[in-house]
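Every protein chain of the complex appears in place save one, which is left out.
Chain lettering (A, B and C) follows the sequence in which the chains are written, and residue indices restart at 1 in each chain.
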Amino acid sequence: MSSPQISVAVLGATGSVGQRFVALLDNHPWFKVVALAASDRSAGKKYAQATRWVLDTPMPDYAKDMIIVPANTNAVQAKIVFSALHTEIASELEPQFAQAGSAVCSNASAHRRDADVPLLLPEINADHIQLIKQQRKNKGWSGCIVTNPNCTSTGLTVALKALDDAFGVKKVFAVSLQALSGAGYPGVSSLDIMDNIIPNVGNGGEEEKVEWEPRKMLGKLNGGKIELADIKFSAHTNRVAVIDGHTVCASVALTNPADPQTAEAILRNFSAPESARNLPSSPRPVISLRDEADRPQPRLDRLTGNGMTTVVGRVRQDPILDLKFVTLSHNTIRGAAGASIYNAELLTHLDLL
Amino acid sequence: MSSPQISVAVLGATGSVGQRFVALLDNHPWFKVVALAASDRSAGKKYAQATRWVLDTPMPDYAKDMIIVPANTNAVQAKIVFSALHTEIASELEPQFAQAGSAVCSNASAHRRDADVPLLLPEINADHIQLIKQQRKNKGWSGCIVTNPNCTSTGLTVALKALDDAFGVKKVFAVSLQALSGAGYPGVSSLDIMDNIIPNVGNGGEEEKVEWEPRKMLGKLNGGKIELADIKFSAHTNRVAVIDGHTVCASVALTNPADPQTAEAILRNFSAPESARNLPSSPRPVISLRDEADRPQPRLDRLTGNGMTTVVGRVRQDPILDLKFVTLSHNTIRGAAGASIYNAELLTHLDLL
Amino acid sequence: MSSPQISVAVLGATGSVGQRFVALLDNHPWFKVVALAASDRSAGKKYAQATRWVLDTPMPDYAKDMIIVPANTNAVQAKIVFSALHTEIASELEPQFAQAGSAVCSNASAHRRDADVPLLLPEINADHIQLIKQQRKNKGWSGCIVTNPNCTSTGLTVALKALDDAFGVKKVFAVSLQALSGAGYPGVSSLDIMDNIIPNVGNGGEEEKVEWEPRKMLGKLNGGKIELADIKFSAHTNRVAVIDGHTVCASVALTNPADPQTAEAILRNFSAPESARNLPSSPRPVISLRDEADRPQPRLDRLTGNGMTTVVGRVRQDPILDLKFVTLSHNTIRGAAGASIYNAELLTHLDLL
Partner (left out) sequence: MSSPQISVAVLGATGSVGQRFVALLDNHPWFKVVALAASDRSAGKKYAQATRWVLDTPMPDYAKDMIIVPANTNAVQAKIVFSALHTEIASELEPQFAQAGSAVCSNASAHRRDADVPLLLPEINADHIQLIKQQRKNKGWSGCIVTNPNCTSTGLTVALKALDDAFGVKKVFAVSLQALSGAGYPGVSSLDIMDNIIPNVGNGGEEEKVEWEPRKMLGKLNGGKIELADIKFSAHTNRVAVIDGHTVCASVALTNPADPQTAEAILRNFSAPESARNLPSSPRPVISLRDEADRPQPRLDRLTGNGMTTVVGRVRQDPILDLKFVTLSHNTIRGAAGASIYNAELLTHLDLL
């Protein structure tokens, strides 16, 4: 597979997550971007004209002169379709693309809870990808829909997987400090966040996601369906004045309690399943375990492993449950666009397109 | 008591908490500032010259031309001595002032855990002030030492008191998002906090304080000593890019579980003990209960009740324990200088000077 | 004039400048708010419900339950009408109110350049108020329109007036560092300004205003019209991550060159014309001259004189022209709502309503 031969498209390409897709797909070894789709307002314009670029790396050259097309199955024909659509639109459009034969790798929340749709972080539950066989049978699709979780769940769930495999996780308290880029552009007004925090994200919806999504990802695939993990979650979510990188403070109860040193070793040595280990976007390492007293920090650590690594630190005894720790994950790379691309790579690697 | 007649002094007057003392004592109805003390480096200079003023309200006129004196009992003679000293220095100097007959109202942590030193938030445990009788007996002092808690414990403990009285509190998870002014001046480097958070405060020491101090304040005074409240605490502390105002996300287990509406009513109607209710610095109200989905916010709410009120919001069911909520408290007013002044007012009101 | 008896209304009351009007009119000694007007979307709702309050002082009680009315002359009848409308709407509505007999004190730019409309900063050109006699004659109105300048021109022009009276000003270079609140709410996206500056405000329009408006205010009223001051301006405008307070770095050429010390004395001693000196919103002092090497600073100095004072510092020799200095002015108080209220007070004081 020496030159990129698999056609891919981005739906919602002008938004902030769409931009991250466009950036991460630059020079991808397998994928060739054949279409950038956006709303009718942008369709027909060159990408460089229609897009207010907000990333601090320049817009890739390949994208600048591409003419934006409307987000429908006539205008967009690609083996893989990346979806950075808003939930309501995703809810309607993604099944149309799956029916038309595309593998839809979606960052939208619309189908995450569907029983036959994988909610995937390949480094922890690559086997859940097999759910698309059930999905194709149920829906009669030649394509499929594969989703990645909410950006706040992402890093937390990676750390929990390592602990769950080793000790069993029973209860999780999670308090997030989330970055501004998670709200899209223009997103959060500067007057709302300068010298301030907002102690709520998505009007409560974010907390529901963090309390449910990890249970699906940590669940077992059994007879064509996922059994949700039997773990209780309690989440508080906060928006803070950070550009990229979601931090989560977590306290967990374990079935077989472990001391911090043992847990650190488990976290440090955690590795992805064989199938997900050597893909272009595989996090290297899956978990970076920091032993400084004041890490991870978003500005310093969010780009670890090209933004795909989960950074964990401050593992210590919890006076009520068993362990306390802090996780950090880049919310628009590992937690959004990079996540969908990694999912697409897994589909490709396993010949499931 | 028509004009201020009680002499007071500020130790550590040039630092950021010291400045807050100087500002809050401007036009105080009872207290007259007779001395501003600081390190030998500043002694002998006018306050306006020696101080790099960092508050956004101007330096009071009364202070500008006062000559700074050294922080010792020869140079400082006052009925009440406010201490904004660093812990190690406070540890040594505060007893000297108590011995010399001053009522030391201290923001330092040095003596907070001493068995005969009250750790006081008058709106919740004004009765603990009686501990100074034991203290005077033990030490043979005519003065005394009275402390206020760590700024992060403050707002949390006020909210917990209301819930504990009504329902009994058994367990508390607390994650703080703390303001920069809590670290003093120059304190946190801008390069450490711009586009960033620091997931640790005081190298772990802050978490220990938050896990212990509320137990003393919520404890019972019995036979001249405090029985620590039987409540388990787990704390994570974070520094965020906020100038003033500490936010705490809390989850609590109750002896007699209550629904959020009932708890909100209890919080909204909480009032201070009679003796602490009508002092110049009494918070009015003690608790401001916000029902918007995204409050409290530090920039918008920290000055509620002149910075003495604890603001509580987002009271909701907790999926693991019983209730979740968010508290906000102004860390250099209610959580530091205002706290010591309120304590001094209680001493004065009860004729305990 | 012991209790407020003059009826006033605010047009555009829910926006960020409108909120500042509502806050500053709380307990005004002369003015009683009888109507708060906003767009049809808000009309009919209580002010507290329709408004996303963004100030860090609480919404005044008087306003909370007022029912918002539409911004037209049927719904709004008041002796004085404060306009926080957008330019295009102001252009149409303000003349209707003037015709209906209200004195329109406007923060909008729509009529600032009209030959018979005063552009007023009472502390420097109170005499320009007489232009409304010409205006009433021209238009046949019983009411009138009086405007205040753009927020960036404000502080700069006050400082220039003092220098112009003393030495004559010929040329002015001005580079602004403007606060976020000047863009309204939601205004500037947090992703556009965190760790960033935007080297342009209002897409060039702001620079035009700064290059023209001071010339009208520093001009002479002669025979019912203003002769623009013969001063050349060059302006660069920038948006920076500051909540309130516009800073301007200025270099000026003088007709009669002066050294910095002489200029400082002139600035320090500048006083308002008699008629504008003792009004409720008069700046006290008009100019605060700082002699520290690093002042004025927006966070520390913007509330000088309740936000009505112009703060000037760093007066020094300019290697090309004559003098360099820095001015600071609170952009939503002196530069917007406070400005219109001060204008209304001057009208009232001179019996020109």
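Keep this in mind: contacts are C-beta pairs under 8 Å (C-beta built on N, C-alpha and C of every residue); 3 or more make two chains touch, one makes a residue touch a chain.
Here the structure is a predicted model, which is why all the values come from computation and not from measurement.
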- From the list C:Q99, C:N238, C:S275 or C:N306, which touches the chain that is not on show? C:N238
- Across C:I198, C:L221 or C:A265, the one contacting the chain not displayed is C:I198
- Item | Selected from A:E94, A:E123, A:D164 or A:D195 as touching the chain missing from the view | A:D195
- Item | chain C, residues in touch with the chain not shown (by the definition above) | 171, 173, 175, 177, 194-200, 203-204, 211, 232-234, 236, 238, 240-243, 247, 249, 251, 293-300, 313-314, 318-321, 324, 326
- Query: Mind pulling the chain B residues that touch the left-out chain?
  - Reply: 16, 54, 180-181, 185-195, 241, 243
- Task: With the missing chain put back, which residues of chain A would touch it? List them for me.
- Result: 53-54, 56-58, 194-195, 299-300, 302-304
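Simple rule for what comes next: only the chains that are shown with their structure count from here on.
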- In terms of CA centroid distance, which chain is the most far removed from chain A? C
- Dominant chain pairing [most C-beta pairs in contact]: A-B
- Note on the structure: Separation of the C-alpha centres, chain A versus chain B, in whole Å, is 42
- Can you tell me which residues of chain C touch two or more of the remaining chains? 54, 194-195
